[in-house]
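With one protein chain removed, the remaining protein chains of the complex are shown where they sit.
Here is chain A:
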Amino acid sequence: MLESAELYFNVDHGYLEGLVRGCKASLLTQQDYVNLVQCETLEDLKIHLQTTDYGNFLANETNPLTVSKIDTEMRKKLCREFEYFRNHSLDPLSTFFTYMTCSYMIDNVILLMNGALQKKSVKEILVKCHPLGRFTEMEAVNIAETPSDLFSAVLVETPLAPFFQDCMSENTLDELNIEILRNKLYKSYLEAFYKFCKNHGDVTAEIMCPILEFEADRRAFTITLNSFGTELSKGDRETLYPTCGKLYPEGLRLLAQAEDFEQMKMVADHYGVYKPLFEAVGDGSGGKSLEDVFYEHEVKMNVLAFSRQFHYGVFYAYTKLKEQEMRNIVWIAECISQRHRTKINSYIPIL
């Protein structure tokens, strides 16, 4: 691609960018959150959400209102917006959108396989699947017994197929293997997405690469944290780390050797970006969890993505911000419905 996307970006993607910026402006504000937190019941929450951009998206829900209903309706709304973007996009952008959906598809596949493992019916799990990652072949996932089966029978024709290169094995799919499969898929997905953005160049690369680098490193940290005390060997662990992050290669090697949280923190201390994050993590009950800290950082990066123009990052950022907002609303709604008001304020504010 030539430099200076400014010249022709708007020809193909100007409409959608304008649209997504309008959508971003409709995210809940700080004042909205303050009001939401004051709600006594879910009905109050509904009334307040009506005054925001959500409108009367819950109008047709019969009583009683539950958190999961709110969640589904919000997801549906996001999905509608996303579908609109996707249906109106032209080539490089539509590929970008496909990459975005891949992560949800991976999650859905894994969810279905886990469900099959626990002998739950497909329909039951389908409800829980993220609507953005839906695809037709999805429901046939439980036919497969090994990853290569899964690949050759079900996923060959989906966008997920290229990510399967590393995980073709004849292992039976038990819980650990599924988790390994998920991480391997994610690793190759992130690397492919990173490569796509890098090759695209321009502002898109400048915005998306840091976001994806952070995403990769976050996965590395999470994998490390989750593997403490499991039978996963250190060598195996290292193969799961996505290699497109800032931690690659030195940090990943060190992470692979880490044995507890303290050692992980020491690895992070070598990196200017992650040091303050790990310092913000409170120990024990008082402070924030590592997850929250990562989310906050993600929100910050996504909001910053809107400060540049003529790139695809805004679409990614908007989806992520909207997801964060949905998590926040669900969190607040859960706190309200469970009468657990002490923690209601620990949502992640979107600046």
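Observations on the structure shown:
What we mean here is this: a residue touches a chain if its C-beta (ideal position, glycine included) is under 8 Å from a C-beta of that chain, and two chains touch if they have at least 3 such contacts; residues count from 1.
Operating definition for what follows: contacts and distances are computed from a predicted model.
Only one chain is not pictured, and the protein name UniProt records for it, out of "Glutathione S-transferase", "MTMR11 isoform 3", "V-type proton ATPase subunit a" or "Golgin subfamily A member 7", is "V-type proton ATPase subunit a". Check A:E43, A:D107 or A:D292 against the missing chain and you find that the one touching it is A:E43. For the chain left out of this panel, the touching residue among A:E6, A:E83 or A:E157 is A:E157. Within the set A:L117, A:A140, A:C209 or A:V273, the residue that contacts the chain not displayed is A:A140.
Hidden from this view is one chain, which touches chain A at 35, 38-40, 43-44, 47-48, 51, 59-60, 122, 136-140, 142-143, 152-154, 156-157.
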